[in-house]
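For this view, one protein chain was removed and the others were kept in their places.
== chain A ==
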Amino acid sequence: MKINIKEIVLGVALIIIGLSSCKKFVDINDNPTRLKDPDASLILPSAQGNLGFTMGSDIHRFTSLWVQQFAAQGGGAAQPTQYDKYAVGEGDINNTWASTFAGTLTDLQKVIVKTKATSPKYAGVAEILKAYVYQTHVDAYGDLPYSEAISYETNLKPTFDGSSSIYDNVLNLIDEGIADIKKASLLTPSSDDLYYGGDMDKWERFGNALKLRMYIHYFSTNATVADVAKGKAGILAVLATNKLLRANSDNFQMRFLTSANQTNPIHQFEGSRPNQFFPSKTLVDIMNSKNDSRRNSFFTLQGGVYVGATNGIGDVTISTAFSRMSTYLRGRLSSGAYSGEAPIRMLTFAEQNQILAEYYARTNGGNDLVTADIYFKAGITASFAAAAEFSDATEALAVSSGLASYLASANGTVTTGNALQKIIEEKFVSNYGVAIEPWSDWRRTGYPAISPVTPATAIPRILPYSFNERSYNPNTPARPSVFVKSVFWDK
């Protein structure tokens, strides 16, 4: 056999080149474009952005329709008309549930674990945020995974804790958070804190306001003596700190921008699903009856008047002849377009005032109508001021010019007999655009007096659990009906 040397050399060379450095060749399984361990300053904005968006998204739609701040329109195929008829299914909960647990809470947990030891100001902010998430979500869902939640691979099926025990834990968590933000910290949140820009004093004030909101929940129609005592003691302790929200500028809210897909989600929904989400007749009629000048920025005029949509009929009786939400929720109006920069408000100075008004107005609380009236008026004043935040000069004047007469009238004064109703109705108005809380107030107090939509006989008192959670977590409690009282304070 004749062998050509050149051919052999060629072949051997190819083999050697082909087989060299095999190990390095397969050691390439690390994603070059994604991070495995970013700084807390990148994770905190993610949690806040997610939370701010969530509170203006599904969970706001469900709860504000049920409590009749909004009403749905657009025919049976428009999902909100189904929600409006209390047909919120487990599947409808999937998105918001996953955003909260696998999004917001997961990121907060990552921040806490990363920073607790060396940069506790980050951990403290994250803890207070986590407390807010649990407060709102316990109010919406009742029992939730808390002590075993967010354990990743180590526990893929967390058990659910009772709503009352989560409240206790959350109150402690707020204290822990406030303690942490006062500690020396290697890193401090600044512009990466989308809510308070790293102002630790404001975080402390918000922590206390959050506790007020929680403690007032212990006062409900059929609250036990023990509940009331706990609520009262808690509120007194918070008042003693003298660290509360001082003005609308302390509001716990997420501000949005005017750029596309950075506007607030309520405004975005109005753009992507027009004619499906209108102010409810219930809300508009309450404001109409009081000739409330906040209507100027809350709603648009419809045929020269303010007209709300009736809840529960938008699947069949289709119309667009209603007032729509305006600058208060959608931002500045110029040449017919809203800027979309209005914040998603989550706990406002106005609400804090009404919480205290309620506390003082209650005979089993402060039992002091004079102080209650002061807070009541302060709350109204704060709400009027906020109402004009995105108004042009004309609208701002129209809003503010109604304040004096409103305060002077019976609408602006709490009196014996119907103080609670007045306060909660006022809170119902000033919490326009705030998710969950108005519905909690109704469940606690029965105000405002709303009727179930036809043909239902009751108004839902709890959200279903997420379908995915129930499917993949056998520890998920049964939730046979949304009409059953399910949160510990809902008595």
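A few points about this structure:
Please note the rule applied: a contact is a pair of C-beta atoms (placed from the backbone, for glycine too) under 8 Å apart; a residue touches a chain by one contact, two chains touch by 3 or more; residues count from 1.
In the analysis below, contacts and distances are computed from a predicted model.
For the chain that does not appear here, its UniProt entry gives the protein name "SusC/RagA family TonB-linked outer membrane protein", which is one of "Aminomethyltransferase family protein", "Ring-1,2-phenylacetyl-CoA epoxidase subunit PaaA", "SusC/RagA family TonB-linked outer membrane protein" or "Cytochrome c-type biogenesis protein". The chain omitted from view is touched by exactly one of A:69, A:106, A:119 or A:220, namely A:106.
Within the whole complex, the absent chain has one touching residue among A:112, A:194 or A:386, and that is A:194.
If you put the hidden chain back, the residue from A:165, A:275 or A:413 that touches it is A:275. Of the listed positions A:117, A:156, A:184 or A:240, the one in contact with the omitted chain in the full complex is A:156. Within the full complex, the residue among A:69, A:96 or A:430 touching the omitted chain is A:96. Taking the whole complex into account, chain A touches the unshown chain at residues 1, 4, 7, 10-11, 14-15, 18-19, 22, 25-38, 42-43, 45-47, 49-50, 52-54, 57-58, 74, 76-79, 82, 85, 87, 89-92, 94-103, 105-107, 109-110, 144-145, 149-153, 155-158, 191-192, 194, 255, 257, 259-263, 265, 267-275, 315, 319-321, 340, 455, 466, 468-469, 471-474, 476.
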